[in-house]
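With one protein chain withheld, the remaining protein chains of the complex are depicted in position.
The chains carry the letters A, B and C, assigned in the order they are written, with residues numbered from 1 in each.
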Amino acid sequence: MLPDIQLLKPDVPIELSKVGVTGIRKLVQVSRKDKRPVILIATFEAFVNLPSHLKGVSLSRNFEVIDEVIESLTAQPIENIEDLVIKIAEILLERHEYATRAEVSMVADFIMRKKTPKSGQKTQEVVKIFSDAIASIDGKKIVFVGAEVSGITVCPCAQELVKSKAIEKLMEMGYSEKEISKIISAVPIASHNQRGRAKIKIQVRDDFRVSITKLIEIAKSAMSFETFEILKRDDELDIVEKAHCNPMFVEDSVRKMALELIKAYPHAPNDILVFLRQENEESIHQHNVIAEKIATIGELKAEINL
Amino acid sequence: MLPDIQLLKPDVPIELSKVGVTGIRKLVQVSRKDKRPVILIATFEAFVNLPSHLKGVSLSRNFEVIDEVIESLTAQPIENIEDLVIKIAEILLERHEYATRAEVSMVADFIMRKKTPKSGQKTQEVVKIFSDAIASIDGKKIVFVGAEVSGITVCPCAQELVKSKAIEKLMEMGYSEKEISKIISAVPIASHNQRGRAKIKIQVRDDFRVSITKLIEIAKSAMSFETFEILKRDDELDIVEKAHCNPMFVEDSVRKMALELIKAYPHAPNDILVFLRQENEESIHQHNVIAEKIATIGELKAEINL
Amino acid sequence: MLPDIQLLKPDVPIELSKVGVTGIRKLVQVSRKDKRPVILIATFEAFVNLPSHLKGVSLSRNFEVIDEVIESLTAQPIENIEDLVIKIAEILLERHEYATRAEVSMVADFIMRKKTPKSGQKTQEVVKIFSDAIASIDGKKIVFVGAEVSGITVCPCAQELVKSKAIEKLMEMGYSEKEISKIISAVPIASHNQRGRAKIKIQVRDDFRVSITKLIEIAKSAMSFETFEILKRDDELDIVEKAHCNPMFVEDSVRKMALELIKAYPHAPNDILVFLRQENEESIHQHNVIAEKIATIGELKAEINL
Partner (left out) sequence: MLPDIQLLKPDVPIELSKVGVTGIRKLVQVSRKDKRPVILIATFEAFVNLPSHLKGVSLSRNFEVIDEVIESLTAQPIENIEDLVIKIAEILLERHEYATRAEVSMVADFIMRKKTPKSGQKTQEVVKIFSDAIASIDGKKIVFVGAEVSGITVCPCAQELVKSKAIEKLMEMGYSEKEISKIISAVPIASHNQRGRAKIKIQVRDDFRVSITKLIEIAKSAMSFETFEILKRDDELDIVEKAHCNPMFVEDSVRKMALELIKAYPHAPNDILVFLRQENEESIHQHNVIAEKIATIGELKAEINL
């Protein structure tokens, strides 16, 4: 029989917080009502903790479990990504009898079909979706799902500066305040704008589930406008105009996501955790700007005071 | 005067956990005794929290502060990276009178000079060094420094499997156990081996400082052997032999770092936090394997029982 | 009517070699005999040249064409990726009546199912496949297909150095040359080994087609052994032993690909272009090593002299 060095006692007997793998890639099919399943190329991470008296976790067992679960579950389309991730974590715990905690996460690019706003051209959009689960030996589990989408964000500050100076010039040219107000409303005012990425991650439980499609919608609503791969000229005009009527700081984006989330899930339990993040690839800088909010649903509700 | 839209009240009045920037790159010079300063191209992140009654943090103030501090501190070489990072966090707090918490981190590639083990060829090695600081309005601060180094790791499990089968073959060939033991010690046994990355991050305080050079040494000691950019044939032989006499799982690497850290800093306070991580780019897989340990010095000491 | 600024005369009247897009991502289904189609998430680039008298190519037309072709072709599974890429290039040329050349490329991760060598565990492997096409107004086209696969490579040089020293030691221990030869053949000798990537790109034409599956096989054969995501202990032993019996420099890998390609396609026309490349992520260095061969089939045949 082959020796199993991984069961030996280690030289330095400390427990390890996490032992596992990153970068496991698999095909995953998610079923949809009355439609062909969604195909995802997902990337998984999986970890267990390792007590101090074992030299090495038998790492290959992690992979077997991941593969077995995914192979068996993907023989037919799965219902949703969070159940897949929980299932993997639970079976990892069962198979690693010495472990008291298992962590699993997956992330995938999801290609959505959509239409342009004016000309109605069919096109596709890439959205990142993900789910994380931690399962404990005592049966507790913490599970998150989420999405990250791209969009255009227009800076309100620069637009206000440009507008303010334009108003001054129009006043010097002799226009009245009332006229200026009408002119300004007719001419979309320049600002800097850029690619943004809105990210929502929210806890799910047996008593609280969310729709990833809904999360994607909320994330999109948090930027000045959506982006598209095809744009006819009337689409392009429409997007630029609408985005400039809806300028947003990174802070505004995060606050908008908080608000829309509370509106979409008014009955969400107060202790559900939420993570919101907006990142803008500033067109006037080499660096990016970021805003984040980490809170429970209860805290969000109290702050927003709906 | 130009309007300051960032002082307006936001539509959704929630506090933001973090508002700030990523990807700020600067030249930093770190002074050394009796030597030319070390030159780093560092990348900074900087964040403050933002109360619910302000629309947008005046983001440009973050940059001014970062730039002013770095400009003024790098006019002459700095003492160490943690003091730089703390200083930036503290001044960010001072300048953002509404903020109660500031977070700053920097990471840089550090090019070290070294010599090959046998032929003594001069060469250079790239090591990642970093520091993070969180400063609060009440004067508390939490600061970490760390390093991440590359090395070669040899798998003990595969080596044991290969050895076990070789012993069987030698027994079939009629050699005695004693002879086989001598033969095996003369012939370095094959295994799979790969690039590894060892990472140490440790808390520092007014009453506890560490040397980054020491952290780099400890991280290097946690893999089967160091790597080099130039290797003469006798160096290459030396490295392969020594690495194969020192096979290590990712778990072993993390445990070795824990042990060496305790030995190097026997008087470190018990509540100092430590984060250790080993990642191996497995040569027999497309995925990586990882082990992590997060603990206080006190917990490490209790477990290791030195 | 909306103005079309893209048809204006530019200020600096020079022809542009390439105008187009990168990073267009689409779902592509490739049909297989008696099996479910392969699902790919492909990334496309598409360019045309632009004469000096036009200000801007009407870029949105590129996207429409790409989308239309892909939408219509992927309503049902496609036959192969090269025909898709050629078709896009040809239609781009038709739609951009001023352009005389169109270039299109696609690359995708292809998830293959396979079994481990000993225990026969089912697992999946990620392989990169790609195709490029250039179409000219005069009807000429140049088309390539290719694949890039991962594997393990064992260094022959370090192994020879280790072996040579082991032989010396065994001689000092009193073993005869004949005995040493038998011992050495029973004990797999250590070397350094690492992740490698073998890449083949070959021209295809109406009179010469290749199978991407065959290219993947050839690329795999050019490294010391394949890699797998799941490995039982007897698989791991098998891989390490076999890889160490088949040590290969980057140069050997490229030469092996050349040989296997000629053997697989003995009737390939002499003017077919071939690009071969091996990259090893050296486990004893921070840098990578590379070998490349660019030649026609005729040149390869003449050199190899089969």
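One rule holds for everything that comes next: contacts are C-beta pairs under 8 Å (C-beta built on N, C-alpha and C of every residue); 3 or more make two chains touch, one makes a residue touch a chain.
Small disclaimer: the values here were computed from a predicted structure and weren't measured.
J.: Out of A:Ser191, A:Ser221, A:Ser253 or A:Gln278, which is the one that touches the chain we can't see?
T.: A:Ser191
J.: Tell me which residue among A:Glu94, A:Glu241 or A:Asp271 touches the hidden chain in the full complex.
T.: A:Glu241
J.: Which parts of chain B are in contact with the chain that was left out?
T.: The missing chain touches chain B at positions 2, 4, 24-27, 39, 41, 60, 63-64, 67, 71, 109, 111, 121-124, 126, 229-234, 236-237.
J.: Residues of chain A in contact with the chain that isn't shown?
T.: 125-126, 150, 152, 157-158, 161-162, 165-166, 169-170, 173, 182-184, 186-195, 227-229, 231, 233, 236-237, 239-241, 243-244, 281-287
J.: Touching the missing chain, which residues of chain C?
T.: 2-3, 5-6, 10-25, 47, 50, 52, 55-57, 59, 156-157, 160-161, 164, 249-252, 254-256, 258-259, 279, 286-295, 300, 303-305
Assume only the chains that are shown with their structure count from here on.
J.: Same or different for chain A and chain C, when you check if over half of the residue numbers at their contact belong to both copies?
T.: Homomeric contact, same residues on both sides for the most part.
J.: Would you mind pulling out the distance in Å between where the CA atoms of chain B average out and where those of chain C do?
T.: Distance between chain centres: 35 Å.
J.: Chain A to chain B: how many Å between their CA centres?
T.: Here chain A and chain B have centroids separated by 28 Å.
J.: Mind pulling the chain C residues that touch 2 or more other chains?
T.: Residues 126, 229, 231, 233, 236-237 of chain C each touch two or more of the other chains.
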